[in-house]
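Only a portion of the chains appears, each positioned as in the full assembly.
Chains: A and B, in written order; residue numbering restarts at 1 for each.
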């Protein structure tokens, strides 16, 4: 039984609290949040205690810490929790700065506790199924990867300004997915982008629509498409062409109902956004973390993986500015 | 916060325990099972106590009882829990005997506590969505309902012998679905069936494949198809033709991956069986029960509904014997 301290009682913190409570091998001990009321409400729903961050990190009755706070606190909290000997599951991204993320990696590695980064999409059964099928040789050698990743609506421009930009904030998930599936870093990254959805996003120095092409040393190619706005919902698809076939993972839909009338056939939209689409993935992610820690095995998504995704985001941002492909190295 | 006693720590009891623990407004207090070890294991995973049935039913710190024991105990436990003033959620069917179910309805009605029957499929978002769309007038007036309901594999013949037969054990869900969607009882029930899947099932006096046709006083027609064996998984679909269109609810699939190779395109099977397919439905059912009780509203599936489904099962069983349509009345 893993005893858990949860840092962050916001939207994603509540998702994690439910998974911690439902899992037969984990138990929620304490919740912390800068909003004390939110921490208390969430704690009471699951018969846990509210506490401040230090108390949680230093609580000897807590085995593992789940970090679901704002991005700018991630590196620090990872380092502190690791030093306190806690196992850590931290939401993505590690940091907006590649340098700071590398420093966190160096510091945390010394502590030697398990540290997992919450790239939740790796636990989506559809995407992990692509990886498994590829590994089994179902489509022979991979050749061309295509990732479609559209959000339902852009965040406020005020958020865009502090987000680190589309590549670090949004496409970072897709960079991790490319790294996960391809099992290697690309050689070059070429980005095009525009602020065709909202010129205010352009005025804030960011793009809202982008296509990034990745080339690999062995001739493989990947392409990632992002848009901040798909009014029909969260569009999350992966396709991988190989020498013996194609693997394709589609959207998870709200339901299976279709309605056929004189004006056409209507069916479900994709699940609206990440909380809906990745509900099962968050539970699977939590299960993977609990099992890894309990069984003393390596976590399935490392802090190193978090740094690698950030390196691709930085290369893409550079390419967008220069108009030319960037090379990648960590 | 609803404090819950769980009767039955078997397969379906464990599903309910998880939902009770994950729900922010319910709390698992005690678990009972004739297998004391099973009760203890399940209780400890959720920091609850193991206790015997009487202790649970009479525990003043318990507000509601969830009955997930074997069918032959349902009527008795409903009556006892109701008398003890507990709200009740009981798994289907109420009983194998229509007479006993009617007696239970009479007895329990006097107690006046909320009693809900676990026809979980009503909480499947696909099937409930059919009902909602129909109610909104999306397809005009309903005319022809078609229910496909196949199990992945037949149970052991030893179970068949005590099951009450296909109509009471398996098709009862579909009879409830017909009652739920049509909002009325049929006028006639005509059944055909055979034991083409396994002659041993025929030797035990039951059928494993059946088609039942229902006619309604206003000209509507429904048809239910059952098979004990669909080797590809649990096949659960509903179609409703109306004056302005068709509503169709399909299977929930294991994943959204498709694999295209030289030999064809392969995609996911339906979720294997009821625990997988109706995972979300069980959670929604539990949420509906908790909200109804907490808010003092009528439960969405009544003991009366349980009796009505049983009445259709009895009519179908009679039709199979006589070779002619049976009439229905409660």
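We adopt the following convention: a contact is a pair of C-beta atoms (placed from the backbone, for glycine too) under 8 Å apart; a residue touches a chain by one contact, two chains touch by 3 or more.
Note that the structure is a prediction, hence the values are computed from the model and not measured.
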Whole-assembly copy number, given 2 chains displayed: 4
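The criterion applied here is as follows: only the chains that are shown with their structure count from here on.
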Centroid distance [mean C-alpha coordinates] between chain B and chain A, Å: 38
Chain A - residues contacting chain B, complex: 18-19, 21-22, 24-25, 27, 45-47, 125-126, 129-130, 133, 138-139, 244-252, 254-262
